[in-house]
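A protein chain is absent from this complex, but the other protein chains hold their places.
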Amino acid sequence: MEDMVDWTRFRGRRLSGLFRRVARGGDGVARVGRRQIYILPTGNGLRFGAVLFVMLLGSLNYQNNLGLLFTFFLASVALVAMHHTWFNLLGLSVQARGGPPVFAGDDASFEVVVGTEGKRARYDVGIPAHETPHQAIAIPGGDCGTIRIARPTLRRGLSTLEEVTVETRYPLHLFRAWCYVQTDATTLVYPKPTQAAPEPGSAAGDTEPRRRQGPEGMEDYLGPRPYREGDSPRQIDWKAHARERGLVVKQFGGDQGQEVWIDWTELTATDPETRISLLTRQVLDAAEAQIRFGLRLPGLEEAPGRGDGHLQRCLTHLALYDHAQANDPLQRTA
Amino acid sequence: MTNFLSRHGMNSSASLAERVLVAARAVILGKDRELRLALACLMARGHLLIEDVPGVGKTTLAHLLARLLGLEYARIQFTSDLLPADVIGVSVYDRAAESFRFHPGPVFSQVVLADEINRATPKAQSALLEAMEERQVTVEGETRPLPEPFFVIATQNPLFQVGTFPLPESQLDRFLMRIRLGYPAAEQEKALLAGEDRRSMIARQQPALTGEQLTALQQQVVAVHAAPAIIEYVHAILALTRSSERFLHGLSPRAGLGILRAAKAWALLEERDYVIPEDIQAILPSCVVHRLAASEYGGRLDEDAVMSEILDRVALA
């Protein structure tokens, strides 16, 4: 499986310079232009051509005009079909977006939205995939359709879908037209958590473990606080926003319970990536136990908190953490 | 859920509606979206169908709405032995007047709560459903108009429950919206358990609107502007349901009108005097899912699948 992935990457890198790609337009949508479409006969098309050639030679030789007539008819159908194949891609609008974050090793999912802007419907538009069967969709005129693709992830960080190949063999499978479409869809890849991790040390002063039921949203309203990246949009006080008070989050929560610090320095593993995997496991465990926890990385600290937004923020830190530059401007409360 | 805008805000009417919502929220906990949909439905002069398993507060919601809107209210418990006359009313010979006198049935109320409508036989169901459509009842050759406003709030159990007569799609089309309540979230459920009996709370509720105010609201709904782009969007949705292979048949023109009316009411609740695409998207699940049938025999449509089929595929310019 992995060989295959490497191979495609290799090909992509080596040849991408030779082929024209469909660039994204001003609105983020890539529109397939006539110079970016490549078309070649398929194996079936070559066989069709060979049979046609034999038919042509035979009919010419025996001066069989009806044979010629049918040979020419089939050749004309192929010729027209080639134009239909080409047309089927022309003017398609392609836009990709990343899916929800995944853990490294899982498949990152992307959605490629392929649409038509005119009245003409498109058929058999697909994105070739090595692992899954070729999935092709039909797009009614003025409409769009979504193709979901998965790409394996190996490392944490941002997985970017730099390019997708959109192809079609409509209508007769004699020709394959394709184009390379540039995308910027990214999916966040969390570190792969280890199977198990040591229990993180508790913060001083708070010893009594207290576990509460129910997610954050169900708790008492505590009051507003300024918006922070990662806050769920559902928590944003839109009414306040409409009154031009800026982005404000409605804060809920009970009394402050048990708190733990998940700390880079507490771990003994030497390989930074292993440490990050261990930290990820600790974060996930703490979130499952619904404990208030904070995250300390060299040069970065996430204050203790709880809930989905907090968990995501911590995982995002871990996904994007660059330990080689621990002293970069990210450093805040060292 | 409000918007960025205040320029076209319609504060008076919005606050009227808001008043109903605030009062309702106190009784029915954590169901803000459903309450808004129900209110929008009534503001759009549509009948409402509430579908869910027994005991999640369907009847409470219906009762509460009638109460808050200050309307005269009658409840019909639909059972398998219910007769059409139990709904419409009967003529009884009045010895004093020496003539038949008509005793109007519960349907002659402004809000009719048809409880567990799918427990009754199709005959009794159709007596009510015909009244809904015509807004009048013909008894013994005499046509009697129903009061104005006239709402039917029907509740029904999910179809897989035993002993039910499912309403056919043609009848379901008469309900503007179908909403589901669902189980309350944990916190709300705890509050419900700890709190006061809902029935007595409803009894204590004062009407939040006068009859005139309700009529004014309904008239404002009609006046909400729907731009050509919106009409086009609704049309594209209708066309999609008609061409899609997943549905047995597409949405009717009546459904299209209903979607537009409901979206207007929703826009009004959002303090706007014009419809934006998000209004359509907000009310669409409640307006269309009950009107569509799956194309394969015995296939069921779940709400999310229908919405992803419809909303995801219709692009907005």
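For reference, chains read A and B in written order, and residue numbers begin at 1 within each chain.
Here is the rule we use: contacts are C-beta pairs under 8 Å (C-beta built on N, C-alpha and C of every residue); 3 or more make two chains touch, one makes a residue touch a chain.
As a convention for this text, contacts and distances are computed from a predicted model.
Candidate names were "Indolepyruvate oxidoreductase subunit beta family protein", "Transglutaminase domain-containing protein", "Circadian clock protein KaiB" or "4-hydroxybenzoyl-CoA reductase subunit gamma", and the UniProt protein name of the unshown chain is "Transglutaminase domain-containing protein". The hidden chain makes contact, of the residues B:V92, B:A186, B:A203 or B:A227, with B:A227. In the full complex, chain A contacts the hidden chain through residues 24-29, 43-44, 47-48, 51-52, 54-55, 58-77, 79-81, 83-84, 87, 95, 97, 113, 115, 117-121, 123-126, 133-138, 140, 144, 158, 168-174, 184, 186, 188, 227-230, 233, 236, 238, 241, 246-247, 316-317, 320, 329-330, 332. Summarising the interface, chain B meets the missing chain with residues 3-5, 7-8, 225, 227, 229-230, 245, 273-278, 281, 311-317.
Definition applied: only the chains that are shown with their structure count from here on.
The touching residues of chain B, when paired with chain A in their complex, are 1-6, 185-187, 240, 243, 312-315.
Chain A meets chain B in the complex at residues 115, 140, 142-146, 213-214, 218-219, 238-239, 241-242.
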